[in-house]
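Every protein chain but one is kept in place in this view of the complex.
On to subunit A.
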Amino acid sequence: MLSNKELYIFLSTSLVFTSIYAINLEHSFIEKARNGHTNNWAVLVDTSRFWFNYRHVANVLSIYRSVKRLGIPDSQIILMIADDMACNPRNPRPATVFNNANQHINVYGDDVEVDYRGYEVTVENFVRLLTGRLPPGTPRSKQLLTDEGSNVLIYLTGHGGDGFLKFQDSEEITSQEMADALEQMWQKQRYHEVFFMIDTCQAASMYERFYSPNILSVGSSMVGEDSLSHHVDPAIGVYIIDRYTYYALEFLEDVSPESNRSMGEFLKVCPKSACISTVGVRKDLFLRDPDEVPITDFFGSVRPVKLVETVPTLEHFVNVSQIPLRVIKTESKPKKYHYVPPLPIFSKV
């Protein structure tokens, strides 16, 4: 809570400062902040463990790879993975996770930052993460530090049923709990807009109960339908990716941070002929027309870059006279270092 408030104050003061001192540079940015979002976050969750659920890990890591490529930094991605497929002893390709039968892309590359792993992926942690009610001392990497200008992408995959999503074979989050968590986020001004994407069986049941504004939702299947896997990798011996995520990725692979593809297009990536299940979309809570919304509003990141004509000096921003002058001492001799034993040896003392 405190950290949020601080952050909020920090952000607003920084806005005021910039608006005062760099009016001609930052004016459009403030406008955008007033109407649109100022930053992007992603919460990517795989809720199921066990080797035969390899595909869910591949799903979530593929989305992770895409949003990272499109510009959301690791510090603003919360990645929750319930099992470690790369190091599973059954994996014939150790230390890798692939999302395609021909093993083109290792989605478990060098720089995957998993924030919640294994048994940390619980309903409680997930809801606390969204609502910002984490215990004090939670590391920054495990916090969703969003504000009223944040666009949040929430991606969930695992095994679902009518009105619930199973976590780890031991508990489940219901659609009502999910809706209430989002409402809390709204009331605490933790988001500007949310894109809620879910790839499970009966996925549409998860967003049915949402009642908070500015949420665009898409689910891989309607209530009563199963979401299916796309294909098997015979070299690894598992179903390697789910259909909906597969086609979503196929679309995302062609998107670059500069492209003008819209969310409207993204919502149509998986027609029934390809997905077999019917992709469900819920737009009523979302105020804008998805066809007008660039896909980078959720999958990319806001990076306010301004071109300036002159080289700005410090006087442009701060009154130099107010900065206390620090007396700089120059040492003629470099400091000598000497060896210190790592721990005192008590027996000798």
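The working rule: a contact is a pair of C-beta atoms (placed from the backbone, for glycine too) under 8 Å apart; a residue touches a chain by one contact, two chains touch by 3 or more; residues count from 1.
To be clear about the criterion, contacts and distances are computed from a predicted model.
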| item | value |
| --- | --- |
| Among "GPI-anchor transamidase component GPAA1", "tRNA-splicing endonuclease subunit Sen15", "Elongin-C" or "Translation initiation factor eIF2B subunit alpha", UniProt-listed name of the chain not shown | "GPI-anchor transamidase component GPAA1" |
| Identified contact with the non-displayed chain, of A:V112, A:V127, A:L145 or A:V232 | A:V232 |
| Of A:R90, A:R117, A:R133 or A:R303, the residue in touch with the unshown chain | A:R90 |
| For subunit A, residues in touch with the removed chain | 50-52, 87-92, 94, 232, 234-239 |
